[in-house]
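I have a structure here, written as structure tokens, and I will follow up with some questions on it.
Left out: one protein chain. Kept in place: all the others.
Labels for the chains are A and B, by order of writing; each one numbers its residues from 1.
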Amino acid sequence: MAVAAETTPRWSRRRRLSWASVRRGSVPYVLLAPVAAVLAAILGYPIYSLVRLSLQHYTLFELIAHKGQYIGLKNFGSVLHDQIFWHTLVRTIVFTIVNVGLSVVGGTLIALLLVRVSGWVRILLTSGLVLVWSMPQVVAVQVWNWMTNFQNGVVNYVLTELHLGNYYGHDFTQSTTSALGLVTTLIVWGALPFIAITLYAALSQVPAELVEAAEIDGARPWRVFLDVTLPILRPVLLILTSLSILWDFGVFTQPYLLIRQVHIHPSNYLMGIYLFEEGYLKSDYGRGAAISILMLFIVAALAFVYVRRMVRIGEAE
Amino acid sequence: MRTKAVRQLGWNTVGIALFVVMVFPVYWMVSTAFKTDDQINGLTPTWFPFHPTLKHFSDAIHTPFFWTDVKNSIIVVLVTVAVAIVLSFLAAVALAKYRFTGRKLFIFLIIGIQMLPGAGLIIPLYVVLARYHEVGKLSGVIITYLTFALPFCVWTLRGFIVGIPSDLEEAAMVDGSTRLGAFVRILLPLVAPGLVATSVFAFITSWNEYIFARILLNDQNTQTVTVWLSYFLGTSRNQDWGALMAGSTLTAIPVIIFFLLVQRRIMFGLTAGAVKG
Partner (left out) sequence: MKTRILLAAITAVALGVVAATASAGVHRAQANKLTVWLQVDAQSGWPDVVAAANQQFQQDHPGWTIDVQYQNWGDHLQKFDATLAGGNTPDVIEMGNTEMTKYMAAGAFADITSFKGSFANSSNWLAGLAKSGLFGGKLYGVPYYAGSRVVTYRTDLWNKAGIKSAPSSLAQFTADIHKLAVKNSKVKSFSPVYTAGTDWYFAMSFVYDYGGSIARTHAGKWIGNLDSKASIAGLTAWKNFYKAASKAPSTSDENNPPPYNVFSQGQAGSIVGPGWFSCCTGAKYKAVTAQFVMPSHVAGKAMPGFLGGSDLAVPAPSGNKALAADWIKDFTSTSAEKALQAKGNIPNATSLLGTSVNERAAARSWFVPAAKHWVDVENGNILRNMLAQILIGKLSVAQAAASASDNITSVLNGA
């Protein structure tokens, strides 16, 4: 720095020095201020309120009176002693692993496919993925509901015609496995476009020469993928996996609207639905807040490894 | 040579098959919008409506507040995206280019906010907005959407900016340009794909958001198009599937148009930033 200062002309030295000193100044805080202000103004109270509610007995009565009673950690205790909470947690973790696994692996396969198909097929497939991505969740659920309706759902019709069994009059929400299987199909279907397109874009960063060099060396496609492609994709995969974990663990809209209130039962609860049923339908807001906070810690733990790696990659610059 | 052609055909077939499977629900939605009520409720599916009817689209468009709600959605989404991009860009620059105390804490908060279960925040958030007299107004909805979009946007843009070497900026300034000049010429074009990618995500998320729009907006004059759609589901009487599908198709169109317009930029954008983490 000092050497450079001596050899560069005076006017640019002044600029360099002022640039450096500004760096150490208040600029970063000024830049952060608008975002911090919005988040603090809007989320500050809700987050504080969430913590406070979790320590109170707060039902509809208290909501109307605007006043709750402090009961310490009793809400947490009641949730942690609830068998349903633990069963739901295990079920949701399995659900998350399956969904994230299928989404990320499926997305990767589609991305690899996109590289290999002819140009016009690529455009067709990409457009199709975009169409799927742009459907609002609420709409997508209605369409899937419609397609699997036991009376005249087209999925039921096709499955029956293909002699895979008699699906006429089959209610997909009858058993937990088939209900959550249906939800998984919907969620993975909706998640594939974002993941596939992102990975495809990342794949185009993989230097063709490296791939060719590896192939000339006689490596099988699988090895080429593991040794050349995967390392370059790793940062993207980390981001996508951690986002998927966050989203799939707390998912609510799709399972709730697809299974519908009348078929929801503790045996097919997912954490997002458990929160809604125990906290909001029963108007026990204190309990709902406690469940929210527990969910936050759990998902943080699940995504911890990925998030830490992501932050480290950024820091290395 | 022949095996290569056969292989290519094989991949193309797989690609087309995948297209058909993925797009089928979308096709089902759009085609149902054109079917008659009888075909819709029929026990055997009508694969292709050979005698399409425009009745459902007409019913949908002629519902009292359709155009008003479309206008409201457009306003909400455009303002949200514009403000989100500007604010998150500033914050991302700070996080990416500067070292200052509290940086790790801010990053931690940004990520943490994305982990909060949304359902838990509905009522407290409503209370806050009520206090600011922002309930029932589009500005209240915009602020809410901003709050949920900002963390993701800041985090993503940070990734893009981190990837740009700082020597480029300094070199531009040594060349004699002003700070603003250096910025416009060098940094902005490099970050542009990232800005586009982030804005698409913000656009789609805001356009499709339902829960908060429903809770905050009561007057049918101020509602957004996703709330308008929910009225087709809400009646306890005769559920009009045709109109619902027609309405859904209509609400999906702007998103598709926006996305198709900017999708090439996204390829570069998602890559450049994402790979660098």
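Just so it is clear, contacts are C-beta pairs under 8 Å (C-beta built on N, C-alpha and C of every residue); 3 or more make two chains touch, one makes a residue touch a chain.
Quick caveat: nothing in here was measured; it's all calculated off a predicted structure.
Trainee: Among A:170, A:234 or A:309, choose the residue that contacts the chain missing from this document, as touch is defined above.
Mentor: Only one of A:170, A:234 or A:309 touches the chain omitted from view, namely A:170.
Trainee: Could you tell me which of A:220, A:265 or A:308 touches the chain that is not displayed?
Mentor: Of the listed residues, the one touching the omitted chain is A:265.
Trainee: In the full complex, which of B:60, B:110 or B:123 touches the chain missing from this view?
Mentor: B:123
Trainee: For chain A, which positions touch the chain that isn't shown here?
Mentor: Output for chain A: 27, 30-31, 34, 59-61, 63-66, 145, 149-152, 168-171, 173-174, 260-265, 277, 280-283.
Trainee: With the missing chain put back, which residues of chain B would touch it? List them for me.
Mentor: 37-38, 41-43, 71-72, 75-76, 79, 82-83, 86-87, 90, 122-123, 126-127, 129-131, 135-139, 142, 178-180, 183, 214-215, 218-222, 230-231, 233-239
Note that in this section only the chains that are shown with their structure count from here on.
Trainee: Can you compute the centre-to-centre distance for chain A and chain B, using the mean CA position of each chain? Integer Å is fine.
Mentor: One centre to the other, that is 15 Å.
Trainee: Which part of chain B faces chain A closely enough to touch in the complex?
Mentor: Interface residues on the chain B side: 8, 11-12, 14-16, 18-19, 22-23, 25-26, 28-29, 32, 41-45, 87-88, 90-91, 93-96, 98, 100, 103, 106-107, 109, 111-121, 123-125, 127-129, 143-144, 146-147, 150-151, 154, 158-159, 162-163, 170, 173-174, 204, 207-208, 210-211, 226, 229-230, 233, 241, 244-245, 248, 251-252, 255-256, 259-260, 263, 266-271, 274-277.
Trainee: Okay, in this complex, where on chain A does chain B touch?
Mentor: Per the touch definition, chain A meets chain B at residues 8, 12, 15-16, 19, 23, 27-29, 31-32, 34-36, 38-39, 42-43, 45-47, 49-50, 53, 63, 110, 113-114, 116-118, 121-122, 124-140, 142-144, 146-147, 151-152, 154, 157, 189, 192-193, 197-198, 200-202, 204-205, 232, 235-236, 238-239, 246, 250, 252-253, 272, 275-276, 279-280, 285, 288-289, 291-292, 295-296, 299-300, 303, 307, 310-311, 313-314, 317.
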